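The other protein chains are all here in position, but one chain of the complex has been omitted.
Let's turn to subunit A:
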């Protein structure tokens, strides 16, 4: 694939992620922190986010199993962390799901929590898949394909 084609494809992919409401401005903010010395900064941050997220998702899954009654405080605390991490990478839709979950926690609504968590996991998986494809393409095309600081 030639350079120009790569560039167009990456730009289109990124635009699509924004159009679908999956990413927000924070993602762009992170891209602007990249430079020649740190060309993969966003991918590194997102990878850290995946690590945190996997751990938090497991913990929340576990906490949701410990019913009678559900520990809403614990769930809210875990979700606060998950939300923070998602927000830091610009994961707009996932962040919205986190907020919904927290509302159910505060209302003491166990069914709501469980439903919204299932939805959240789906959104998270979908975003992750798309970002993995995006970064793969971006890496192939080289660092100048993403927004770069002029230093």
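Keep this in mind: a residue touches a chain if its C-beta (ideal position, glycine included) is under 8 Å from a C-beta of that chain, and two chains touch if they have at least 3 such contacts; residues count from 1.
Here is the rule we use: contacts and distances are computed from a predicted model.
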item: Candidate names "Protein-serine/threonine kinase", "Prefoldin subunit 4", "Calcineurin B-like protein" or "Two-component response regulator ARR6"; UniProt protein name, chain not shown; value: "Two-component response regulator ARR6"
item: Residue of A:12, A:48, A:107 or A:125 touching the missing chain in the full complex; value: A:48
item: Residue among A:6, A:40, A:59 or A:88 that touches the chain left out of view; value: A:88
item: Among A:7, A:80, A:115 or A:139, the residue in touch with the chain that has been omitted; value: A:80
item: Missing-partner contacts on subunit A, residue numbers; value: 26, 29-30, 32-33, 38, 41, 44-45, 48-49, 51-52, 80-81, 83-85, 87-90, 149
